[in-house]
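Complex shown without one protein chain; remaining protein chains in place.
By letter and in written order, the chains are A, B and C; residue numbering begins at 1 in each of them.
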Amino acid sequence: MNEIAVFFLHGLAYAGLLFLVSAGLTLVFGMMNVLNFAHAAMYMLGAYFSYSIMLRMSGQIWLSLIVCPIALFIIGALIERFLLRKVHANGHVAELLLTFGLAYIITELVKWYWGNYPLAVNVTGFLNGTVQIMGITYPIYRIFIFLCAIFVGLLMAFILYKTRLGIILRAAVNDSETVNTLGVNVPLVFMGVFAFGAALSGFAGVIAGPLLSTFPGMAHDILLDAFVVIVVGGFGSLGGAVVASLLIGELQSFGVLLFPKLSIALMYMLMAAVLIIKPSGLFGEEQ
Amino acid sequence: MKRSIIKSLCFLSAVLILSLPLYAAAADTIKIGATEPLSGTFKDIGERYLDGVVYAAKVINAKGGLLGKKVEVVPIDSELKPDVATRKAQNLIMKDDVRFFCGGTGSSVGAAMSQLAERENVIMYTYGMAAATMTGAKCNRNFFRPCANTDQQSYALAELIARKGYGKVAIIAQDYSFGQEALAAFKKKLAQANPSAKIVAELYHPAGTKDYAPYISQIIAAKPDVIFTPNWGNDLTILLKQGRPMGMSQKIFSYYINDEVTIQALGDDSLMIGNMGAEVYTLSIPTKKNEEFVASFYKDMGYYPTWLRGKAYVATMFWAEAVKKAGTTDVDAVIKAWEGLTYDGPAGLWTMRACDHQAQMPLWYTEIVAKTKFFDHAFEAPAGMAEAKDVSVPCAETGCIMKKK
Amino acid sequence: MKLKTNSYIVIIVLFLLGAVMPLVLRRYNLFMLTEIIIFALYAVSYNLLLGYAGLLSFGHAMFFGLGAFVAAVSIIHIPGLTLLSAVIISLVITTITGFLIGGLLLRHKGAYFALLTMAFNALFYAVATKWHSVTGGDDGLSISRPEMDLGFASLSVSSVSSFYYLILIVVGASIVFCWYFTHTAMGKTVLLMRENEERMKFLGYNTNISRLILFTFTGAIAGLAGAFYTLHFQFVSISAISIDMTTAVLLMVFVGGTRTFWGPILGAFVYIIFQNYLSDITDRWPLFMGLIFVFMVLYVPGGLSQTIVSIRQWFSGRTGTQDNGPAKAEET
Partner (left out) sequence: MSDYLHIKDIHKDFSGLQVLTGVDFKVVEKERHAVIGPNGAGKTTLFNIISGKFKASSGAILFKGEDLSGKPPHMLNRYGLSRSFQITNVFSELSVFENILTGVRSRYGLRYNFFKRPDHNKDFREKTEAIIEEVGLKDVGDLPASALSYGQQRALEIGITLSTEPELILLDEPTAGMTREETGQAISLIDRVTADRTLIIIEHDMDVVFSLADTISVLHYGKILASDTPDEIRNDQRVKDAYLGEE
């Protein structure tokens, strides 16, 4: 019983990270119908920014948590304004290819500036400590990840469903012309959405750094996992991302315990199963 | 329409002509093509290996070259893809008549290069690809391994663990052929060296795993005395980084613990101190020859010939000995000369076994301690030696059937 | 609209040109040219999907890699298998797989389809990595090229030039077939669907089936290219089925241009040459690749072939860049 609880806890922490990474991706995907291949590269950028900041803050993560999302917000806004918007008229193929190229550029620039070696990112302060849960030692940082995920999830839900901005956002997706005539600047809304998605990726990068270490391959490693979350959760669905993250997090955790031989393929098997049973994903709307 | 076709044909021929070589191969150099990932995620590993090969060439050239010719290293960016590596190597063979290749990264690249070497009758040697089958079931006369394979390295560590009297061992490895081979060899040797020792946990995880918590919990639950892993790079870093805070406090015996990059990436010496590794070359080999090598390398380059650099250097010097003995760059002659050749270098006495082209050499085990003369972070204590005969796999057990020409 | 005889003349000239290449080129250039022809077929198959049908797949390497692995595995496990039989086995298996995968994935469109294909490519990659006993996992599989059995005689294709001729004839013919395909009923149907799918439905065309047929066809052609890739290198590894291999074909097609039939062939040419030499010039080539990519998306969405077409128009005094869709591919 105790063992199950521990593995459940492991799953939660990883689910939290998965959600943080995929939340921005699914938001941009759902709102703008842009599959942002550069999302993971932005996440990587966030992690590297955080490294530089934490180096000067003697390992405190708090400043990074504020500065990196802001920096990525600005970068995201610039990318949308000066690149993505230009190719929007050419359809989603052009948009995908653009972000695809950007992913290469960002990844290479990061390697150029910070080098090819993995970097040490270690949090200090109470986040570095451990607590006793159910008789085992558990790192506080893993709990912190999960709490951050809940915070981000609630924040997004609040913005989308409880604020005027959220109403505009959702309306802009469904019927951008009508919203336009109501005096809402739709291009500005899209820029904001993309920038916010980028900010979320930066936030995820900051969080991931201390857990996974900051290294040149980190973008590549996480991108597919985030894609699988979107596929399983459903087209641009925030709720879907939550459920899919939890599902995959727990699957990875218990999968190691129950089907160690399959661990590498479990995630994809889940994806294939969902696609066969419900092609639009667990929470996706039928197209 | 006609014009467009004509123009595109012109363009095509222009590109074709441009791709023709503009110079003929210089006859007074001996070229070695070094296939390494020089871009992408594993760039840092490839560059450090290449560094060692280039330094070896420099040393050889400073002493008047090899057979009176200069040694020139041609870097080949394999991108860690076998097809890319073999294509570029093939080009070098056909274009410049390059007869010697080396590489250290990626067993798939190695397998493809080994096969290419046999087909084109050139020599491929590796200073880093450890999969035992490359000199086992898949061996061929054109492939040499002047470095340890998984069997030797696992044997050395199993010996060490047995000697230290650890009874319960947890083992964890990346779930692909390298990890599986390493664990299999380890289990075999441990059973011989200490029949009472028990494997209390045997875990495989995908390479590039991000969350080790489920694995760590299983290790902790198994209550081992010690942990063995052939993990390298980030898979080692994250295992330690996530494991220690969760209470995985056992010493780790690992293949590549002496990687200074891993130690730096941890950024926390306490995670590393006490762990042990075994390799064919480490910086802290306490022999006079090694001390001289380290000193001159440091003087020339301004940094230490750690791990990968040292391995590539020693292997390349060994190759040069073989060419010297052959007295020619003729491939068949060099193969013949290298078989059975002994080289007394910085890492002890190395012998190239004729039956499988696997070098027999001592392995150097070392413990990570807080203070060393090399770095201001934790690094390896002076190494101890596991003798060649203790880590050797008899010819009959390798599965190699060497075809003779 | 009769196909101009010119096109056939050009094809014959190209084949003749190809036939004299072994006399002109050095061995390593011939080796590279062989590879270029194989990748040209791969790129052409991808362009039928992207350029003609407007389907952006990020998983084309699953068919290429599957074809490559099936060829290798069948050569290893079936003693005495001839070269063409191995290729045919690959073709059959990739066709069946393409049909099944297509049936599953084509229920989605646009970005979602792109994402799904990528995820499935990852699934294939994971299986190839994991299924060590069959695929050799990380080590890959090496084979020795079987002989050609022509029924009456056995032909050795072990030398660079004899294998080159085989590729020139068989793969070249496959490319010509793909070109011919774009003029056939099915080829036109696919193109018209991209233009106006709704109308096609109301004209009695089952567009879902059409898409599935096309997806299966391009998958099979990619598998064919993959099988020849294995035979060329006499080696296959998981990199053949990796997402990098999809990226590669995407680059070839995109750099060459999706709007003409021959653009991707040009793209394959440029890509292979560059991959060989760009990495010698700079180890930052992924950066340049990214920059070229972004630049092209922004300013030259039609790729090199469009540039050539525009230059030609400029020379012949015509003004304005006309949007040369594959619809008019036969004009160029």
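Heads up, the rule we're going with is that contacts are C-beta pairs under 8 Å (C-beta built on N, C-alpha and C of every residue); 3 or more make two chains touch, one makes a residue touch a chain.
Just so we're clear, the structure is a prediction, and the values are computed from it rather than from any experiment.
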Touch partners, limited to displayed chains, of the chain removed from view
C
One chain isn't shown here. Among C:F120, C:Y164 or C:F181, which residue touches it?
C:F181
In the complete assembly, which of C:S162, C:T207 or C:T247 touches the absent chain?
C:T207
Even though one chain is not shown, chain C touches it at residues 1-3, 181, 183-186, 188-189, 192, 195-196, 198-207, 209-210, 213, 217, 325, 327-328
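Operating definition for what follows: only the chains that are shown with their structure count from here on.
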On a C-alpha centroid basis, what's the spacing between chain A and chain B, in Å?
36
Indicate the whole-number Å distance between the mean C-alpha point of chain A and the mean C-alpha point of chain C.
34
Residue list for chain B, restricted to those that touch at least two other chains:
43, 175
Contacts with 2+ other chains: residues of chain C:
129-130, 284, 286
Contacts from chain C onto chain A in the complex sit at residues 50, 54, 56, 104-105, 107-112, 114-116, 118-120, 122-123, 126-127, 129-130, 250, 254, 284, 286-287, 289-294, 297-298, 301
Per the contact definition, I'd like the list of chain B residues that touch chain C in the complex.
1-5, 7-9, 11-12, 15-16, 19-21, 38-40, 43, 77, 79-84, 86-88, 90-91, 93-95, 107-108, 111-112, 115-116, 119, 131, 133, 138, 175-178, 180
Contact footprint of chain A on chain B as seen in their complex
41, 43-44, 47, 175, 203-206, 208, 210-211, 213-215, 217-218, 220-221, 233-234, 237-238, 241-242, 245-247, 261-262, 264-268
